[in-house]
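One protein chain omitted, others in place.
Moving on, here comes chain A:
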């Protein structure tokens, strides 16, 4: 298991007038090398949950186990710097955290902090740029002169440059145009499948992640409502509505098709292409049937 949470609660501003429980009694496990989607309505505690994964927040109750590091409530946390190299956390609008005068300097900031040599850091920066599908020429540019999508990718590359085993992203596709969104999800999936990294994505648009995610976790008002495979979720979409989320269009289409043609038991086809192929196949089957 890459990440395991046991009975974790988190309370903001403990011991004050304005205390607020953001998470309560969460039991969650995330397998190494999987692609995980986390969804929930606004204020359901998604962002708080992410910050537990690399020790930015420490649990008020329970135990968080990430790789081989254990953070237990009420106990002194171990040194977190090594953990933060291995768990890359990308906040919302990561482009807003860039500050150096060239993209390259921004990319090597993380690796240098974690004690890599400058040569190694630069090599990692190049690798991260390639992984994010960015042109190496951009390295010399000022980050504030990139386009919105490029800037977002460069900022994600700056976390990737730390060579993390687990990459956690908070709404990475928000405010991007549809093309960049699809591209970014595709790139993240490649990192997961080809390099074996664990990818955790918080998203508002379940549609774009449904075809790729192995595992889903749904939050509602600070509690974990569902965790399981995308297949399980596809079979019981009502759970989404109970979490205050709307059922994604791809899932609605699949359900309509499955009901109409009696395909309920099958692996759901959640992209436009695969669904079209499945329907075409139906037609072929139908013609064969009518010939017999």
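Simple rule for what comes next: a contact is a pair of C-beta atoms (placed from the backbone, for glycine too) under 8 Å apart; a residue touches a chain by one contact, two chains touch by 3 or more; residues count from 1.
The rule we apply is simple: contacts and distances are computed from a predicted model.
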Per UniProt, the name of the complex member that is left out, chosen from "Energy-coupling factor transport system permease protein", "YCII-related domain-containing protein", "Cytochrome (Ubi)quinol oxidase subunit III" or "Hydrogenase iron-sulfur subunit": "Energy-coupling factor transport system permease protein"
Full-complex contact with the absent chain, from A:109, A:216 or A:254: A:109
Identified contact with the non-displayed chain, of A:64, A:146, A:162 or A:251: A:162
Option from A:85, A:124, A:197 or A:278 whose C-beta touches the chain left out: A:85
Touching residue (missing chain; options A:97, A:130 or A:175): A:97
In chain A, positions touching the absent partner: 12-13, 16, 18, 51, 54, 56, 79-81, 84-85, 88-89, 91-92, 94, 96-99, 109-110, 112-114, 144, 158-159, 162
